[in-house]
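Here the complex is missing one protein chain, while the rest keep their positions.
A and B label the chains in the order they appear, each numbered from 1.
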Amino acid sequence: MRDFWKRFRHNRGAVIGLVILAVVIATAIAAPFLFPQSPWKMVQRPFLPPFTQEGLPLGTDALGRDVLSGLAHGAYVSLLVGLVSTIVALAIGVPVGALAGYFVGRTDDALMRFTEFFQTIPSFALAIVLLAIFQPSLVFVIIAIAIVSWPPVARLVRGEVLSLRTREFVEAASLSGLSNSQIILRHVLPNALPPIIVLASLMVAQAILLESSLSFLGLGDPNIMSWGYMIGAARTVIRTAWWLSFLPGMAILLTVLALNLIGEGLNDALNPRLTRRSE
Amino acid sequence: MTKFILGRLVKAVFILLAILIFNFLLIHAAPGDPAAVMAGEAGAADEKFLADLRERFGLDQPLYVQLWTYLKGAVQFDLGFSYRQQLPVSQLIADRLPATLLLTGVAFVLSLVLGVIAGVAASARQGSWGDTAISTLALLFYATPLFWVALMASLVFSVWLEWLPGFGYATIGANYTGFAHAMDVAKHLVLPATTLGLFFMAIYMRMTRASMLEVSRLDFVKTARAKGLKRGVIQRRHILRNALLPVITLAGLQAGQIFGGAILTETVFAWPGIGRLMFEAINQRDYAVILGVFYISGAMVLLFNLITDVVYVIVDPRIRLTG
Partner (left out) sequence: MSLLSIRDLAIALPKGADRPYAAHDISFDLTPGEILCIVGESGSGKSMSANAVMGLLPQGVRPVGGTITFDGQDVLRLSEKQLLDLRGRRISMIFQEPLSALNPLMRVGAQIAEVFEAHGRLTPPERRARALTLLEEVGIPDPQAAIQAYPFQLSGGQRQRVMIAMALALEPDILIADEPTTALDVTTQAQILKLIEDLRQARGMAVIFITHDFGVVADIADRVIVMQTGEIVESGTADEVLLRPQHPYTRALIDAIPRLTGQEDTPAAQSDPVLSVEGLNKTFRTGSGSFFGKPRVVKAVQDVSFDLFPGETIGIVGESGSGKSTVGRCLARLVNPDSGRVIVEGADIAHLSGAELRARRRRLQMIFQDPFSSLNPRARVSRILTEGPIAYGAPRTEAMTRARELLGMVGLDASAMQRFPHEFSGGQRQRIGIARALALDPSIIIADEAVSALDVSIQAQVLDLLADLSTRLSLSMLFITHDLRVAARICDRIIVMQKGAIVETGPTAKVLHNPDTAYAQSLLDAIPGQEYERALAGAG
């Protein structure tokens, strides 16, 4: 564990990422306390530019809503959607990949055809279709994102399991009388964990991008303030109030960047062998 | 080799069929009357139209009969009718498809070519400031929301600097013909294609760089050095060709993402493709159009996949000669 932290710290970008993410998390947690009023509430005249009015450092939007309050509440939504949808995607992808990789042959064929189908169809279009047909509530947004993002997990886990299952220690475990589920849970998956953790951190980032894209198109939960929605709403007024689109975009960019940087740091720290080779 | 390609074709047909079945199931899983879903929000108000739909798709028949009717229609390119636009969905898509193919095709090639070049350049000078600069840029592009970068690009280059048009497919009312028209379209294409390509360029760059570094550690590179070959020759002939294989695979997998990106880019730049069509259909709850575009986009992705498969086969003799 100490080694892990040492190697992680060695990657400067990862530390920067961690700091940015910490700020975003703190903002998300503090949002309800700092801005107890609903971010949808009109507080001033519309189109108030940033840094012109005390108490509203980032000004107001086209409907006179507090931009800073919107960003803070948006942070909460972005992180929540990113995290929960990734957990759901892992809950689908890990078992599918593990079963396909461990029980090669027909099980593998069937599961991988299924995965391939989801991977081939354009995932963003699929998410749109799902949300257009069902009600775009927060739960459905999370489910839609999870449904389109589990296939890479399944493929990764399958690949890892496929190579691990022929490793001699796994064969030894089956000769030791362990059942298949014991072998998968105790010998195979723990060894496949590092790349899964790295992928998960990148998936959170991708899920945040996906959520913002869906909200931008107006497919987000209409009752929840999110960064993508803010950009979508400000799109038509970009000529007169460009900062209304610019600021939430920067928030997305920084958060996603931070997660990607952390992912690279985790990769270095969890796969020391690979890092050494690339030096 | 033909076997390999034929195998892929058969698979593609099955996936298309699966998308159709998926669409069918969605219509029936949706809350409310399937006929209302097919008609869309606008059409659902018209009782006569609904009755017509119920009869045509036999919506009182058992599910498998309905599925059969639906599939039979789809195979004959009957993707339903947009009540809102008063046109068959297939017609709407056919009108808009060329613009999307142009946009995604250009963005795909652009991102692949530039991404590979940048990746090779970065890997050749691993650790240098050039590598750091390219890698940092890639990291930024990879983290940027596509629709936002499109908005910002149109703001800067179209609204503020007025260098390039930021709206539409061609100058309205200009009625250019021939070469002038092509140039006009090309000018309109620059911003959408570049902003769509940036994200993917970042992906290909990172993959190329990692793959080049990986391959350069393999034994045959040492053999090449032991022959006395120059560095440049080794890079091009031995490392690059081998390093491209995973990049090609990735490009195939990313084809679907490019189309997803096109929905956003076309929306921002009012590019008259099927992505824009889909955005309009979302706002109008025109489900027949949404599902039709989804189906056609799946077909497009399969086409892109097939192209990358062919390229892969050309590059890798192991598949060409044994598959």
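In the analysis below, a residue touches a chain if its C-beta (ideal position, glycine included) is under 8 Å from a C-beta of that chain, and two chains touch if they have at least 3 such contacts.
Bear in mind the structure is a predicted one, so any value in this text is a computation, not a measurement.
**Student:** Among B:84, B:206 or B:238, which one is in touch with the chain left out?
**Tutor:** Only one listed residue reaches the unshown chain, and that is B:238.
**Student:** For the full complex, which residue in B:10, B:159, B:180 or B:299 touches the chain that was left out?
**Tutor:** With B:10, B:159, B:180 or B:299 as choices, the missing chain is touched by B:10.
**Student:** Which residue among B:124, B:138, B:207 or B:224 touches the omitted chain?
**Tutor:** Counting the whole complex, the residue in contact with the absent chain is B:224.
**Student:** In the complete complex, the non-displayed chain touches which residues of chain A?
**Tutor:** 109, 167-169, 171-179, 182, 186-187, 190-191, 279
**Student:** Taking the full complex into account, what residues of chain B touch the chain not shown?
**Tutor:** 3, 6-7, 10, 218-220, 222-230, 233, 237-238, 241-242, 315-318, 321, 323
Criterion: only the chains that are shown with their structure count from here on.
**Student:** Just how far, in Å, is the C-alpha centre of chain B from the one of chain A?
**Tutor:** About 22 Å, centre to centre.
**Student:** Which bits of chain A are touching chain B when the two form their complex?
**Tutor:** 13, 116-117, 119-126, 128-130, 132-135, 205, 209, 212-213, 216-219, 228, 231, 235, 238-239, 242, 245-246, 249, 252-253, 256-257, 260-261, 277-278
**Student:** So in the complex, which bits of chain B are touching chain A?
**Tutor:** 15, 18-19, 22-23, 26-27, 29-31, 37, 139-140, 142-148, 151-152, 154-155, 159, 213, 217, 253, 256-257, 259-261, 263-264, 267-268, 278-279, 281-283, 285, 287, 290-291, 293-294, 297-298, 301-302, 305
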